[in-house]
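These notes are about the structure you will find just below.
All protein chains but one are shown at their positions in the complex.
Labels for the chains are A, B and C, by order of writing; each one numbers its residues from 1.
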Amino acid sequence: SEEAAEYAMRLGDDALVLAQRLGAWISRAPEIEEDVALANIALDLIGHARSLLHYAGTASGRSEDDLAYFRDEPEFRSAWLFEQPNGDFGHTIARQLVAAVYLFELYGRLTASADPTLAAIAAKAVKEVDYHRDHAVQWVLRLAGGTEESRRRMIVALADIWPYVDELFRDDELHDALGEAAVRPSTLREPFDAAIAAVFAEAGLDEPRTSIARGGGRRGIHTEHLGPMLAEMQVLARAHPGASW
Amino acid sequence: SEEAAEYAMRLGDDALVLAQRLGAWISRAPEIEEDVALANIALDLIGHARSLLHYAGTASGRSEDDLAYFRDEPEFRSAWLFEQPNGDFGHTIARQLVAAVYLFELYGRLTASADPTLAAIAAKAVKEVDYHRDHAVQWVLRLAGGTEESRRRMIVALADIWPYVDELFRDDELHDALGEAAVRPSTLREPFDAAIAAVFAEAGLDEPRTSIARGGGRRGIHTEHLGPMLAEMQVLARAHPGASW
Amino acid sequence: SAEERRFAEIIEADSRIEPRDWMPEAYRKTLIRQISQHAHSEIIGMQPESNWITRAPSLKRKAILIAKVQDEAGHGLYLYSAAQTLGIGREEMNEQLLAGKARYSSIFNYHTPSWADMGAIGWLVDGAAICNQVPLCRASYGPYGRAMVRICKEESFHQRQGFEILLELMQGTPAQREMAQDSVNRWYWPSLMMFGPPDDESPNSAQSMAWKIKRFSNDELRQRFVGMLVPQAEALGVTLPDPELKWNEEKQAYDMSEIDWTEFQEVLAGRGPANAERMRRRREAHEDGAWVREAAAAYARTQAERKAVA
Partner (left out) sequence: SAEERRFAEIIEADSRIEPRDWMPEAYRKTLIRQISQHAHSEIIGMQPESNWITRAPSLKRKAILIAKVQDEAGHGLYLYSAAQTLGIGREEMNEQLLAGKARYSSIFNYHTPSWADMGAIGWLVDGAAICNQVPLCRASYGPYGRAMVRICKEESFHQRQGFEILLELMQGTPAQREMAQDSVNRWYWPSLMMFGPPDDESPNSAQSMAWKIKRFSNDELRQRFVGMLVPQAEALGVTLPDPELKWNEEKQAYDMSEIDWTEFQEVLAGRGPANAERMRRRREAHEDGAWVREAAAAYARTQAERKAVA
């Protein structure tokens, strides 16, 4: 259905945008092991994006690459969290923590979707994001419990990322329309908060008290970070329209 | 002539690429005064680029914007120095030092060009790059003579930039063909070295002993930094071919 | 007291209070708050426009845009200087900004997703700023009034450039026209909100008007602004996104839809589209630049000592 396609596009864009961000770390990470780990996470996310965008495109006869490379910024449906810049490694970890805990709760429930394609994609994805979650949590513990400098940076990074948490949990008409095929984002908030609280308790961190960013990614409204990112991501494909690679 | 157009394109691309780099600093500089100063330098350079590319395009009926926005990477003629990334402020200052001292010597001599258009452009530009030179020199002195940290960073930055000095001073057939219309780059090396030596003496710095980068910008061969920069610079213009702004 | 009388006389005579004159503490505080807020607005206001410097679609527009953002940095500097004459340091003002204790204009918490926003910001945001600021050129505090004279001149130049960007787009391709209209749709209401709450809900205005810091009410200025926009919108061929907007001959004023003040309050409360981004960028620029400022200060000290010895 058109609604399922839209829903898959949201999830696919989240994964694609985050993968694109993580891809920029590779060969620049704090240690080689992290080049490997971040590449691994990026790969998983591209896998999710491909499955989801492939599914999203079937309704309108568009391929995953049509959707990834030939949509403009207002047609992207990703939430603001995912397009936030890499910043220092602490910012990347803060973004990973939120993303992975959210995606783990989401895919976990989506395995029970009434839409068998979404359920199958979720079943595969949930195992992978479980690893992403573990990776992020371990680094939050290390940075918060490492040196004074790393703790300071971790706290700043969490505060910078926290405004973008709220948008992830907002329901809209699409979820009403999809019923049992989708997961209502608001239902994920409680398990998300509980999981985060446990991490923060172990790390000796307080939940950041920040403003809430307005969001609007699901309607194609984005921060100023997405445009330049898409310019780079799409430049080659757009220079050769119709070419196959 | 076609040769004069090629020569103007080289100089114009140097100015354009450097202006694009500096433009990315604005609203991110270490102090507001530097937002103003770097914007000022970027503006002057765009002015030079516009005059030079306008002149370069007349031979082939292309506008300055045709040249800036609709050429691909291998058609850009800028030297490698100018596309080097901004890095920290020290790197930007190191790049500015080399660029401004070089351009000052170049434009100073080009005022005597047998080509009246180039001579006129140079006459205006030389006064402006004199200011750029002063700006860079003052900052080299401050950073080298400031704190331990700033001195360390200045030395690293100079070492990172120095491989790209040599390319600026290489003659080729174009200079033979142009004769008195152009300035032979090799003739600028001595005054450049003297000016730099004076700055380094005052700053208590040694000239960096580094490798020499191969270069090739004048033949359209570039480092890996130019491609992503052009993707961003050209994205909007290319999305609306033929539009006027 | 004699001082109070003299202060009142200067105000009464429409003359200027200067830094060395006595002034009531509340007057000083009001000015510091207002001038530093204005300075911060110029500085944060660089961000939405700097977003398009690297992507400007022609070299001419790139140059104009850089010059404009540079002017904003310059305005920030004049205004910080004016505030400094009231006895507050620049570092302190900056700390207030970064700590969220000092405000800046909410309008800069909106994003610039499209190039047309460079036009709409000039036309609508700078246009509204001018309506607000022209009267400030006569502000009773000398350094502020004089800074505003210079700023207003440049702002009206910026407004014209914004209008020209939109005009070029409206005369362009269908995609360009759509881009322009979309941008006007997004910026129109936020620009009307720049004049602040309706007069009956604006608590600080009365005292500011008595002190001749402020000379017209929020609603008066808003009406003046809309009156200026209507014929310009016609010339551009854009539609102002208010179906109720029309001239009311009887009231000699424009009727308009009610402004969504909850939106205004939301942005003010930190829940606008870009509040977090704006503060993050400012803080990162400040922190990343710390070593540079420290170096400059250390170098200046060394040079001063050398001169003293010589």
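The working rule: a residue touches a chain if its C-beta (ideal position, glycine included) is under 8 Å from a C-beta of that chain, and two chains touch if they have at least 3 such contacts.
What you see is a predicted model, and the numbers here were worked out from it, not measured in a lab.
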{"item": "Contact set of the excluded chain (shown chains only)", "value": "A, B"}
{"item": "Touching residues on subunit A - with respect to the absent chain", "value": "16, 19-20, 23-24, 26-36, 39-40, 42-43, 46-47, 49-50, 53, 64-65, 68-69, 88-89, 141-143, 145-147, 149-150, 153, 232-233, 235-237, 240, 242-245"}
{"item": "On subunit B, residues whose C-beta touches the chain left out of the figure", "value": "73-74, 160, 163-164, 210-214, 216, 221-225, 227-228, 231"}
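Heads up, the rule we're going with is that only the chains that are shown with their structure count from here on.
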{"item": "Chain contact topology (line, ring, star, complete or other)", "value": "complete"}
{"item": "Most centrally placed chain - per-chain CA mean versus overall CA mean", "value": "C"}
{"item": "Chain whose average C-alpha position is farthest from subunit A's own", "value": "B"}
{"item": "Chain centre separation in whole Å, for subunit C relative to subunit B (CA means)", "value": "34"}
{"item": "Separation of mean Cα positions, subunit B and subunit A [Å, integer]", "value": "39"}
{"item": "Multi-partner residues of subunit B (each touching 2 or more other chains)", "value": "232, 235"}
{"item": "Junction residues of subunit C, two or more chains touched", "value": "47, 54-55"}
